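The complex appears here without one of its protein chains, the remainder shown in place.
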Amino acid sequence: MTETTDPRPGLRDARSWNMETSLPLMYSFVHGEELADMADDRDDIMVLTADLATSNRTNDFQHRHPDRFVDLGIAEQNMTSVAAGLASAGFVPYISTFASFAALMCAEQIRTDLAYPQMKVRVLGHHSGISFGFYGTSHHATEDIAITRAIAGLTVVAPSDAASTRALLRATVDEPGPVYVRMGRGREKPIYDSPPEVSRGRFQLVREGVDLTIIATGIGVQGAVGAAGLLAAEGIEVRVLDALWLKPFDVDGVLAAMSETGGILTVEDHNVMGGLGSAVAEVIAESGGSTRFRRHGIQDEYALIGPPTHLWRHYGLDPAGIATRARALLGS
Amino acid sequence: MTETTDPRPGLRDARSWNMETSLPLMYSFVHGEELADMADDRDDIMVLTADLATSNRTNDFQHRHPDRFVDLGIAEQNMTSVAAGLASAGFVPYISTFASFAALMCAEQIRTDLAYPQMKVRVLGHHSGISFGFYGTSHHATEDIAITRAIAGLTVVAPSDAASTRALLRATVDEPGPVYVRMGRGREKPIYDSPPEVSRGRFQLVREGVDLTIIATGIGVQGAVGAAGLLAAEGIEVRVLDALWLKPFDVDGVLAAMSETGGILTVEDHNVMGGLGSAVAEVIAESGGSTRFRRHGIQDEYALIGPPTHLWRHYGLDPAGIATRARALLGS
Amino acid sequence: MSSTSPPETTSSRLDRGRVLTAQGLAWRADWVRLKTVELVEIAGSGHYSSVFSCAEIFAALYYRALRLDPKDPQWADRDRFLLGKGHAAIGVYPMLADLGFFPDDWLADYARVGSRFGDHPDMRKIPGIDFSSGSIGHNLSVGVGMALAARKQCRDFRTVVMIGDGELNEGQVWEAAMSAAAFDLGNLTVIVDENQMCLDGSVSAVMPVEPIVDKWRAFGWAVTEIDGHDPSSVIEALDALPATDSSVPTCVLAHTRKGAGVSFMDLSLHWHLGYLGEVDRADAEAEITARMEAGTSVPGGSR
Partner (left out) sequence: MSSTSPPETTSSRLDRGRVLTAQGLAWRADWVRLKTVELVEIAGSGHYSSVFSCAEIFAALYYRALRLDPKDPQWADRDRFLLGKGHAAIGVYPMLADLGFFPDDWLADYARVGSRFGDHPDMRKIPGIDFSSGSIGHNLSVGVGMALAARKQCRDFRTVVMIGDGELNEGQVWEAAMSAAAFDLGNLTVIVDENQMCLDGSVSAVMPVEPIVDKWRAFGWAVTEIDGHDPSSVIEALDALPATDSSVPTCVLAHTRKGAGVSFMDLSLHWHLGYLGEVDRADAEAEITARMEAGTSVPGGSR
């Protein structure tokens, strides 16, 4: 628990920051605040974290509902199963830790204690993909979509900014089973002006176009929107779909993109083996039809370290990189 | 450690069995024996288990090389990371536990401590799929292909019988990184008369045919061979490919099946989301071409309980069930 | 399957501290053993010995210590019982049927395709099962969540989690233990069935867990040691559990013998899993029945 005292004792330089003063940097981590609002209206919502309240801003919730906030210390598996126990007694616990620990370290607890018995626990896996930059592989999560999608009875959503985080939290609060929320690093720029009207299991149409469809998720959406802008200047009109829901999956959205546009490019900061791209591939392959199709993301390798924005550029997840893949696909 | 004393003290009925006397029932669990043979020739092989030496017959190894056998007790994550430490000092540890615990409970240790630093640890995940029958979901593993395939730098193989178990163990002993070996319940009937000549990243051709290709893995191969027999009687010639290697994956094998046969049916005792079927779908979709294609397996649900052979029948993984899916696909 | 409901189960709501004599408990424990032998026969394999070590404790919990309502299995104020060593669930099912959670005949398809009853307990299929288990090491954490829920909801139900001694190898148990002490969960009890064996043999040979008492104390728990086969000892320990509003969680360390009650299984290295053919089953049943008729109990003592 964060005891609050002067957060900047002894500091003189305005550029200096510490854990407490860095909280506003994570401006798109609105889940603490949103859940606190939701908890004003219902008494079943709880928030749990594993020594990361200051890292994921769940302390926004803690400050408003200290009695419904629990810090489990650095024990993610215990947190997951404790949440199962709370849920069995009627609570709707939101548990939060880095995606790497949520989805990989707790995969078995999620499957066995949450998904199979259909516990209403919501797992907030933040800092997914390579958004942890120079923290390296132990903190990257380019496997979490594959893992969570393979778990039956688990709903998987992936907000792309603050507004869609709010929308998805509200939209899934009453899901009868558990939910995995794949979140970024808290600095995602706005895609939506206000919380979008989301529809369960549907992609969100971000931009219309007929020459190509880019289906992106998470931080990839930002890049895809930028890429669509670049390509529009070249006369290529791109449909951009935000895969806010990874499970259930928008089969119709894929089929429509196949028939209505000139191809499909998927974009994700996840291994292309088992991620969004694979989900789309399943639909394409079983449709019996064909289209130009490419999975863009992490190509079954471990990312280099570096500042996240530099890494996204390095792996072509920025507008220019995505536009290059789009041109290549259309040219192929 | 199994202290050996009279295994049947006080027993009078020949039908009675206990842990010790049941070992021969697991006749296709030849890994203990094979590794013991391999360890005769090299001193770097070790075998570790987590209180399951009697369940997975690694005690065959223990009896011959007690000094290179370690039982970690019921602590699978510790076992995985301990193996990493052993590997860093030059050993080639084989760690063995139920697939559910190997791939789900230890996903993060496999990714972070084995795959990323490229430790030569081999993970034997036995009792995969729904082969645990009435032990239920906690002991089923219909997510392990999805999880392990998403882990970069991890080789994934899946023997379908005793002979291919021997072949794959020999073929992967010098893989520079870790290996996940997806194994059944130890009662797989022979597919191969003797250890087949396996080729890294290649399907094994089990039966030739042009009307349809069935790509199967693990226990599905047995069913696929049976189905091919049934279909042959109806004049449908089926190519049966054994996906002994799940990663690296036989892209050419899929493309050949697309162009040379009338369609592809994948068969696996795994969730069709993220498993063998998805790997095939990735290839089909990115090829730009099309074929009749269907993923047969566990349809994103938790299996009922029951005796394994009954469950396979229930989920259509037996010859008749697979033949039905094949006919439907060809008729579609 | 015959029903032998003791008189105290006639009303639907069962209170804590029901009447159960030491002799009645011994009888009930052997009844659990008998029923286990019967059910294993249907499946063709099973964990006799893991039930036999904790049969007295099972009986004491379900026929005396736990507050239950067989007609309302989801009753919010019921005491919770979680079986970390889920492979012993076969010993729980007959008690639930007997108490009226479901009809006896439901058990007839034990382990068959589509049955509710498998090797491990399933909360979504079986009335009276408070949480599913099977993966050793999870349930104490789940119990922490339940006990914490009781606190948050101001309810006075008790949560009891039974775990194996091999289960103490699992780190998640110690995560859970640490958090229970931190949360002052005096309404949580763990019972360690210290039957001296895990799957590969004796716990002390595979991965020793001693000194168990010191471990729980160091993790902030109060510890009571009992002879898990001595009916009075078991009853006393459960009667003496602290009030649910107290703040120190309790560990009941039950010294038991895996396979106790059937001589050829008693502390055998090979009986974690197995099957009894007709002749041996008859022997086992005779041994158990003889005790039930004589009104005696399984010899106590842990070795």
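We just call them A, B and C in the order they show up, numbering each chain from 1.
Everything below uses one rule, namely that a residue touches a chain if its C-beta (ideal position, glycine included) is under 8 Å from a C-beta of that chain, and two chains touch if they have at least 3 such contacts.
What you are looking at is a predicted structure, and each value in this text was computed from that prediction instead of being measured.
A.B. asks: Out of all the chains shown, which come into contact with the hidden one?
C.D. replies: Hidden chain, whole complex, touched shown chains: A, B, C.
A.B. asks: Using the definition of touch stated at the top, determine which of A:35, A:53 or A:280 touches the missing chain.
C.D. replies: A:53
A.B. asks: Among B:24, B:90, B:235 or B:331, which one touches the chain that has been omitted from the display?
C.D. replies: B:90
A.B. asks: Consider the whole complex, including the chain that is not shown, and state which of A:28, A:78, A:204 or A:261 touches that chain.
C.D. replies: The one listed residue touching the chain not shown is A:78.
A.B. asks: Check the options C:81, C:174 or C:271 and report the residue that touches the missing chain.
C.D. replies: C:174
A.B. asks: Quick one: say which of B:77, B:148 or B:271 touches the chain that got left out.
C.D. replies: B:77
A.B. asks: Touching residues of subunit C against the unshown chain: what are they?
C.D. replies: 169-175, 178-179, 181-182, 207-209, 211, 214-215, 217-219
A.B. asks: In the full complex, which residues of subunit A touch the absent chain?
C.D. replies: 1-3, 5, 7, 9-22, 49, 51-55, 59, 71-75, 77-78, 100-101, 105, 133-139, 304-307, 310-311, 314
A.B. asks: Given the full complex, what residues of subunit B touch the hidden partner chain?
C.D. replies: Residues 46, 67-68, 70, 72-73, 75, 77-78, 80-91, 108-109, 112-113, 116-118 of subunit B touch the chain that is not shown.
Basically, only the chains that are shown with their structure count from here on.
A.B. asks: Indicate, using Cα centroids, the chain positioned nearest the centre of all protein chains shown.
C.D. replies: Going by the distance between chain centres and the overall C-alpha centre, it is B.
A.B. asks: Report, in whole Å, the distance between the mean C-alpha point of subunit A and the mean C-alpha point of subunit C.
C.D. replies: 41
A.B. asks: Taking the mean of the CA coordinates per chain, how far is subunit A from subunit B in Å?
C.D. replies: One centre to the other, that is 32 Å.
A.B. asks: Got the subunit B residues that touch at least 2 other chains?
C.D. replies: Where subunit B meets two or more other chains at a single residue, that happens at 100-101, 105, 137-138.
A.B. asks: Return the residues of subunit C touching two or more other chains; collapse runs of consecutive numbers into ranges.
C.D. replies: Counting only residues that touch two or more other chains, subunit C contributes 122, 132, 134-135.
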